[in-house]
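Here the complex is missing one protein chain, while the rest keep their positions.
== chain A ==
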Amino acid sequence: MAPARYCVPGERLCSLEEGTPGSGTYTHHGFIFASLAGCFMKKSENGMLPVVSVMRDVDSQLLPDVGATVTCKVCSINSRFAKVHILYVGSTPLKSPFRGTIRREDIRATEKDKVEVYKSFRPGDIVLAKVISLGDVQSNYLLTTAENELGVVVAHSEADVRMVPISWCEMQCPSTHAKELRKVARVQPEFLQT
């Protein structure tokens, strides 16, 4: 392999006719410039314009974006919303947690008026959610679980045993057989570890 070419911010990589800008680059006056210090990469896919990007050895910080699926932990609940800490975006862990809110009306898609937060989440639950908004001045990230694939994935019972889901709204403790209410996610089979 040829020795990697390093580039630094402000370095002109190529013109827009020769490639499309990828990560770590920006465009200005019809040219692609590097915005990071790292290795120059050019990947072409079947006749398309090659994607020009700059890669670093360590991935830089990722931020939750609108539409991204995030993994979060519930830290507190009240009758109107649940507060969560966002820990993962997709499958990449965040260096520092971001705070998010799941409002009552965003917990499920149907019968929104009958939703009760404490019947859906409990503090400590691990929840899959989707970002719907970056929030405004008062609030932080707004999340939703109003999809079958979104909701509680891991929850512990009062006996502190990890519960098994038995329906979309119930989970059961394997040791005491007590049932608890949750908004359970239907985890896609390809993500299940056996």
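Rule of thumb we're sticking to: a contact is a pair of C-beta atoms (placed from the backbone, for glycine too) under 8 Å apart; a residue touches a chain by one contact, two chains touch by 3 or more; residues count from 1.
The rule is short, and it goes like this: contacts and distances are computed from a predicted model.
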Quick one: the chain not pictured, UniProt calls it what, "Cytidine deaminase-like protein", "Exosome complex component RRP41", "N-acetyltransferase B complex non catalytic subunit" or "Trafficking protein particle complex subunit"? "Exosome complex component RRP41"
Among A:42, A:73 or A:99, which one touches the chain that has been omitted from the display? A:99
Absent-chain interface as seen on chain A, which is shown: 4, 6, 8-12, 24, 26, 28, 33, 35-39, 56-58, 60-61, 63, 95-99, 134-135, 137-138, 140
